[in-house]
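Excluded from the complex is one protein chain; the other protein chains are retained at their positions.
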Amino acid sequence: MNENLIDFDGFFKQLETKAGEIWDEILASSRLVQAVENGTINKALYAIYMIETYHYTSHNARNQVLVGTRSGCSAPYTKFCYQHASEEVGHEKMALHDLASMGLAGIKDESVVLPHPLLETESLIAYLYWISLTGNPLQRLGYSYWAESCYSYINPVIGKLRSTLGLEDSQLTFFVAHSDIDTEHFEDVKNIIRRTCKTQDDLNSIAYAMEATLGLTAKMLDAVYVDYENFMVGKSTRCSFLSQMVG
Amino acid sequence: MNENLIDFDGFFKQLETKAGEIWDEILASSRLVQAVENGTINKALYAIYMIETYHYTSHNARNQVLVGTRSGCSAPYTKFCYQHASEEVGHEKMALHDLASMGLAGIKDESVVLPHPLLETESLIAYLYWISLTGNPLQRLGYSYWAESCYSYINPVIGKLRSTLGLEDSQLTFFVAHSDIDTEHFEDVKNIIRRTCKTQDDLNSIAYAMEATLGLTAKMLDAVYVDYENFMVGKSTRCSFLSQMVG
Amino acid sequence: MNENLIDFDGFFKQLETKAGEIWDEILASSRLVQAVENGTINKALYAIYMIETYHYTSHNARNQVLVGTRSGCSAPYTKFCYQHASEEVGHEKMALHDLASMGLAGIKDESVVLPHPLLETESLIAYLYWISLTGNPLQRLGYSYWAESCYSYINPVIGKLRSTLGLEDSQLTFFVAHSDIDTEHFEDVKNIIRRTCKTQDDLNSIAYAMEATLGLTAKMLDAVYVDYENFMVGKSTRCSFLSQMVG
Partner (left out) sequence: MNENLIDFDGFFKQLETKAGEIWDEILASSRLVQAVENGTINKALYAIYMIETYHYTSHNARNQVLVGTRSGCSAPYTKFCYQHASEEVGHEKMALHDLASMGLAGIKDESVVLPHPLLETESLIAYLYWISLTGNPLQRLGYSYWAESCYSYINPVIGKLRSTLGLEDSQLTFFVAHSDIDTEHFEDVKNIIRRTCKTQDDLNSIAYAMEATLGLTAKMLDAVYVDYENFMVGKSTRCSFLSQMVG
């Protein structure tokens, strides 16, 4: 396959269609999303979700630069990895800030120790390292592809969440900041795909990783809800420090 | 917690009870196991299972030695990791041999390229590297604990599989060899736990990893069956080289 | 030691004094530098030097991002590592370009395979990975400190080299580009030291690594000259493709 002959517009359309299908399914069937939509979400459920968000986010810059340390990486792709990672360093702290802003004061002064991630969150994290360190180095772009363009799907959910929980923008820094950064990042992702993908295997690897990582994220969302249910009926002590939130 | 005060017998009993519960659930609900039990398994289904077995097995020695390279590892535990890993090197080739023995000649001369692992298999592999390289180094013993003692649960299934497919012991080398090795290895696993675990966190980490990795293995078994169904109705070309097996 | 109480100006002065002493010794005793100073350097000697420069430079961005993947790194220092590394990606290609510009056409079309690095160059590379992946993560700043500020010492040498070999600026892209970038980078290095160093051990680790890596670089320069001597008397075939350069 000649680089000039790759139909990148067609490839992006195909990625967007697939991502759209998976998001439609998530939005329709995820109990976490439903709890937002029907206004039954409370701060404890949102907090459990943000704790998991904190966990996987704290690895994203790290696994992205690791891609660039591999021997098969072109200079432009390596530069892209390092540059984007540098712009995402420390973003997990926004998740902590948003948690603290809801009254979890102990988060900031570290008197509260965050619980270990859920198994599904660890599976997502472990898989992101796995695809960063093995296989086609370009495949991690499949994760970036959906992660940097998910706001058209999730912004309405965040809007509903904000009104239900009565949150200010200053309490939603994680989502607000990413929504801004990611528009530009998404263009960068498409540009680096155009510039560095040369073979059908490159495209297939990106498409596969997009679907796989979005699927693992959906499983994480489901696990958040299960953990919340267990918390509410007293079956899980993992997040017992949240009980102050559910009066 | 003083080392002498840890009730290791009680801990092993607790692990065995938990492993037993999960195995009971797997044996009762896994469609792959049911296909063996009711005699409907065919060589293609078994082959798909053995391909995934090949994939995860080819990483086990490697992730086990990586545990021992970490700075927090005691000398006896490091020695255990290297020693056991040295005894498992190349065992994935038994899975290949068993596949080839069923008439998949291309496996041995490499004219058949094995398909990429299923996502659930990759998730298991990625998680095993994750727990080997991060967290409490002793936690990987939770994987060894059930993996080296699973034969009481799976031997009846293997017996039924053998008679249904008309296989010889020489075509089941992966299971026969491991069944032999693992009796001794299981004693080693218990001994190294007794010798090196000092804290409640050590025990909890082992128990958690046992449950997590056995759960991921159950998901892999389920994915094998789904892939088989897709193969049979022509929805998956992943294993199309197996069509010679289903006359 | 309180952060506010660290005398960073004094620390930088101490680093500069030490770096100055080592540079003075290199400039006085290095046979490679002497060959430049007394006008006896030829293109083959310069080419051997640039080949080694290519080798170690091709690892610098990589080992710098690896620092940032370690768990003990603060967000600002991690961001610094990724950001600076992104600006140095692919700079080894300038060394190749400069080699090619001297008539080594085979370098660019890859019909010439570059020789393996000298042992002293490999030792420098290996040590940079070593200090990036183990010990105090801040210590790699000791390498950046001298590497980003070496131009006051080496610019006169490069000027003499240029006139002796009759090179244009377009044939000295490696040095010209770095000389420009590094002025800003050096300020960044001092700023990140001020911002992230908290203890005497941090300062000591940086000072030690500066001295160690500058010393290993001096050994590499000496090895370049020995290799050149061996090449000239026909004792080394390592760089025999350079014989076209020495009429």
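Order of writing sets the chain letters: A, B and C. Residues in each chain are counted from 1.
Please note the rule applied: a contact is a pair of C-beta atoms (placed from the backbone, for glycine too) under 8 Å apart; a residue touches a chain by one contact, two chains touch by 3 or more.
It should be emphasised that the depicted structure is a prediction, and the values quoted were computed from it without experimental measurement.
**Student:** As a test of the contact rule: which chains in view would the missing one touch?
**Tutor:** By the stated touch criterion, the chain not on view contacts B, C.
**Student:** With the missing chain put back, one of C:Glu122, C:Asp188 or C:Asp222 would touch it. Which one?
**Tutor:** Looking across C:Glu122, C:Asp188 or C:Asp222, the contact with the absent chain belongs to C:Glu122.
**Student:** Check each of B:Lys18, B:Arg62 or B:His97 against the chain that is not shown and name the one that touches it.
**Tutor:** Selected residue, touching the omitted chain: B:Arg62.
**Student:** Provide the residue numbers of chain B that touch the chain removed from this figure.
**Tutor:** 61-62, 65-66, 68-69, 75-76, 78-79, 82-83, 85-86, 89-90, 93
**Student:** Please output the residues of chain C touching the missing chain, sorted low to high.
**Tutor:** Listed in rising order, the touching residues are 119, 122-123, 125-127, 129-130, 212, 215-216.
The definition used in the following text is that only the chains that are shown with their structure count from here on.
**Student:** Treat chain A as missing and name each group of chains that still hangs together through touching.
**Tutor:** B | C
**Student:** Where the centre means the average of the CA atoms, what chain is farthest from chain C?
**Tutor:** The most distant chain relative to chain C turns out to be B.
**Student:** Taking every chain's C-alpha mean, which one sits closest to the mean of all protein C-alpha atoms?
**Tutor:** If we average C-alpha coordinates per chain, A lands closest to the whole-structure average.
**Student:** State the pair of chains with the top count of C-beta pairs in contact.
**Tutor:** Of all chain pairs, the one joined by the most C-beta contacts is A-C.
**Student:** If you average the CA atoms of chain A and of chain C, how far apart do the two points sit, in angstrom?
**Tutor:** Going by mean C-alpha positions, chain A sits 38 Å from chain C.
**Student:** Chain A to chain B: how many Å between their CA centres?
**Tutor:** 30
**Student:** Could you say which residues in chain B touch two or more other chains, in rising order?
**Tutor:** None at all.
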